[in-house]
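Omission of a single protein chain aside, the complex is shown with its protein chains in their original locations.
Presenting chain A:
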Amino acid sequence: MTITPQHGPAISVSGFRMNFGNRTVIEDLTFDVQRGETFGFLGSNGSGKTTTLRALLGIYRATSGTLHVDGKPFTPENGGKLGYLPEERGLYKKEPVLDVMVYFGQLKGLSRQAARVWSLAYLERVELADKSGTRLDRLSGGQQQKIQLGVTIMSDPELLILDEPTKGFDPVNRRLLMDIIDEQKAGGATIVMVTHQMEEVERLCDRVLLLKDGKAEAYGTVSEVQARYGTRTATVVFTGTLPEDPSYAVLQFRHGDARSESGADLALTEDADGAELLRHLIGRGLQVSSFTTSRTSLEDIFLRIYGAGSQTLEGAL
């Protein structure tokens, strides 16, 4: 057993390039995942997320570049404690649930007895205790997902790599999954997750990477990405004349008339402070009846980057 270095990033990828035949899927990708952080690996369908994870875990061979887990290429022997939930789900379908769980537990280094105890407790928790002797293919899709998740988090992995973990879960089980991820996170695990649910990302992730055209389109903390791609906006309803100020730009303006007040959507600069701006406006003699600030959601940013909005984004920058 090699001793895993406790410093340096959990994952480091640099200059990663991946071709399939003469098609380039990943052109040049560089990023790190720090120990203990929850990292959102995002991108549109077919942008190469799964490919990157597979290359990282040695399932695919990178065309070029280095992909390290704990400072070296991943192999099952030196990879430390990995919990990987592949996009392509599957377990030995014709075997009973408990047998399969215990088998994987043992392969991950647990004793048979420990694997059994852990599995039974997990089945109890996910309300599948009565299915321990049932063949996997007799379970519903979501139930199979729960078993697969159980196998993934067995033996307390230090690194969790989850490729679309919520796929196929109903809202109740999605909540259960979020709880489980939270626990793993609280236990100190490093988590990399691929997901298309942006609210999950906002809720769970410390940092994100958005993959586009084979490169990192955005990379940083959630608020850094929001700051760069989104805007903080202030919506003001007032009577009077809106003064000019370097701390904002007017996005939209509605002139008031005899019956209604004027309204404006203001794009704030990154260092602008909402409360200060409000004081400033009032100080300039504006009669403000409503003032709200908001951030662009990740979902909107995603839509702007990948959707029809990506052109306007180009224009905006």
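Note that in this section a residue touches a chain if its C-beta (ideal position, glycine included) is under 8 Å from a C-beta of that chain, and two chains touch if they have at least 3 such contacts; residues count from 1.
Convention: contacts and distances are computed from a predicted model.
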What is the missing chain called in its UniProt entry, if the choices are "ABC transporter permease", "Aspartate carbamoyltransferase", "Oxidoreductase" or "Glycolate oxidase iron-sulfur subunit"?
"ABC transporter permease"
From the listed residues A:Gly8, A:Pro76, A:Gly187 or A:Pro243, report the one that touches the chain absent from this view.
A:Pro76
Hidden-chain contact residue, picked from the options A:Thr30, A:Ser44, A:Gln106 or A:Ser297:
A:Gln106
Interface with the unshown chain - residue positions in chain A
1, 54, 57-61, 74-77, 79, 82, 84, 86, 88-93, 95, 99, 103-104, 106-109, 151
